[in-house]
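The complex appears here minus one protein chain, its other protein chains still in place.
Chains here go by letter, A, B and C, matching the order in which they are written, and residues are numbered from 1 within each.
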């Protein structure tokens, strides 16, 4: 899944560069976070991600074609062209609608978990936030409510050391770790090497166990590195050394897992290459299909009148009138 | 000053009960917090209080008459009858305008401290928040900014165990102490007996020292007890045992300091009674003067046209027109 | 009215296990205005409970619960304190259905007392309804009678979209017509003061014509509805008084029908004037009834200042000011 996620990112990034859509965000170097954590929780558990956990959908087998159609805002886009590329949503796959507003999902996940507990449901919630975003009030409200109401939720801080142009110190990462924020709320705070697939898996499994047994929430800081730019609108050359990514000692999660498995004799270069080829092929095929449904600007979108739908469950008179004004 | 504060509270509380104003809030049982802390910092240091630190003004010698005129919203009210009683403001006495919106002052104090540091000014800021209000986002933003910018500020959490009807556990006080919230930000967190005048003084002195030497912010949790109702609009009988206040082991800060000083031979019952008499007298005299300027409803207020002033520095046309519409 | 609101929540807690009621001081204490009095005792700690003091967290939790499938009813202690939750309301609750193409939605009701007349000063007197009417995806409801309060609140709770339910705190415990210097005529004299037990609804989006009239149309809601009625009686003009009840979606037909009949319109609200909801109403009326209008549409509103404690009655747009506006409109 990590390999597939990377192949997907590369393809979509190229698509944006080719002008097939307006925007894209990669998670290169952070694949282990979303993928290992998704594997460590149950398929029924609810995820409240930030925009850098596309690996969740891929690990859960959400169709690549649908993801691509969302990125292309085309006629098959499940979100009807309404959202910026990569702001996926799928209730069916336990993936909450991504918001452009940072941090809001963190405290919402606590509410979902409270509801699950109220219903005696054994599903838990998991949510992800960037280290930069921990400075928002939502982070504090999430920890406060999670502690007070003993909500079955896993609160993940993805510390990829950068928030667009500002390094983790601007968010307070130099005075203390983000994991230690949990202490003051009486919550356990774990800090793991986010590029070590197995470590991430183990820590998440522990927290999931704890939540499922109604022992309450945990905070996990996943220490990783944003290997690429913040998004296709960003130019990291302006604020960090070009070779920093390469110099990052904890390396590439894919390469590390591969090396580890090969050392164990569970995997081989050949198998890996084959896996990469297969992923690339799968992505290529999916992209071919997705592009068949149109790319941004190709004019192949949901019908314009859908623009006025879903503001409310029904359509009040003023929206009907506006739709008529537009003549659709 | 503690004795005077209590005498003041008693008088104003009675005034409200007599219908001379709309609202009042006492700090009974918490006098040591504001008074000892004010004595431990410099007169030039800036205070961003909540509504329960009237002791600051009294300790700094702000005229009782002015405080009373504010409570009565009368013609001499320095705030021109605009604010709810007890929402004092005095730049001259280093007392920031009290807001009805909880918590906002906490992060503003950090900004003031950043400004002081920027100017190379050695004045520091001190701010107070109730334990219940620590759940607001402002609390988190204050600690984050204070840590990142190493602001010379003292962040005080007054844990009087109650937030209107909810005990400190609703704010997360059972899972962990409020002092421990500081750890996750890399700030020192102190927890002191808020009813022990000398302990409060010592802790505050240490934090002030630290801030003044540009070593950064500190968080102090002052553990005390709200001996009276939340405000004159509140009826604690509905949510806590009537005798709880009496049963509170850490007792009355005034009585404790008195006993301590008498034990040391520095003070006597007679001196204490004299002090109480003098305070009562001082308050009585001040109140006589203040009531002379009118009480709420007596009609003796600032002129009605002042209602339209200070919305902006100048008065724009629409406010001039509205003032004319009212015919003032 | 407070009992009517309490009864609405009691009724819904009884009917629907997915309804939860929570907020600051809402549980054990029953709310600072007693709106949730007895609900925790009757329905249990898991159905009606106290929260930390964090409006943002309260609304965020409600959104998450809504995404799960519950129907949270939250109380913001005063409308003046809803701003810490503004991001969750505007960026999240209001947009979730749209941005997820219907995949997720927020069947949440936010109850909050608004308005002045209680010497609450500038942070216990605000009327922020206009802000919410500008946010697409929200419904904004304001009752003016006990009967409507219960029926509208039940409709709001059952509604699958987020509803901002603003409660006129000045008339929580009895009617008030703006004549602060006179004895108050009791609810009993008010048509809609009888509150049936049990379940009933008043649909969202329907205004009520509380007084038929031929000469002028008065548009009001909440506390000001009663001020408008008092002003009508005071000046003897045959005004048609319309209680909007729902601000968004607005019952435009009822308004247009009335103004086309009367040709004159006065709008009354307590909120500050500039960009208040009266502006939208005036814009709509002149767009829809331009050729029927015989006089400029008048707005009687709170002044563009914070609500000053000592000047409660100089600030409050009472019957006298409404009468002046009516006379200007009739004179024109």
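Rule of thumb we're sticking to: a contact is a pair of C-beta atoms (placed from the backbone, for glycine too) under 8 Å apart; a residue touches a chain by one contact, two chains touch by 3 or more.
Note that the coordinates shown come from a computational prediction; the quantities given were computed from them, not determined experimentally.
Given the contact rule set out at the top, which of the displayed chains would the hidden chain touch in the full complex?
Those shown chains that the absent chain touches are A, B, C.
Consider the whole complex, including the chain that is not shown, and state which of B:21, B:37, B:107 or B:287 touches that chain.
B:107
Just name the one of B:6, B:82 or B:230 that touches the chain not displayed here.
B:82
Can you work out which residue in C:143, C:205, C:306 or C:319 touches the chain that's missing from view?
The one listed residue touching the chain not shown is C:306.
Which chain A residues touch the hidden chain?
22-23, 73-74, 77, 80-85, 87, 99-103, 132-133, 135-137, 163-166, 170-172, 233-234, 238-239, 296, 301-302, 304, 307-308, 311, 318-319, 322, 326, 328
Using the touch rule from the top, list residues of chain C that touch the missing partner.
80, 83-84, 86-87, 90-91, 95, 98-99, 122-123, 130-131, 133-134, 136-137, 248, 271-272, 274-280, 282-283, 286-287, 290, 293, 295-299, 304-306
In the complete complex, which positions of chain B touch the hidden chain?
Residues of chain B in contact with the hidden chain: 46, 48, 78-80, 82-83, 87, 89-91, 96-97, 99-101, 104, 107-116, 118-119, 125, 137-138, 140-142, 144-145, 148, 309-313, 316-318.
The criterion applied here is as follows: only the chains that are shown with their structure count from here on.
Considering only mean CA positions as chain centres, point out the chain farthest from chain B.
A
Can you check how far apart chain B and chain C are, centre to centre, with Cα atoms defining each centre and the answer in Å?
34
What's the distance between the Cα centroids of chain A and chain C, rounded to whole Å?
39
CA centre of chain A versus CA centre of chain B: separation in Å?
Centre separation, chain A to chain B: 44 Å.
Two or more other chains touching the same residue: where does that happen in chain B?
Touching at least two other chains: 135-137, 170-172.
Multi-chain contacts in chain C: which residues touch at least two other chains?
Residues 51-52, 54, 56-57, 84 of chain C each touch two or more of the other chains.
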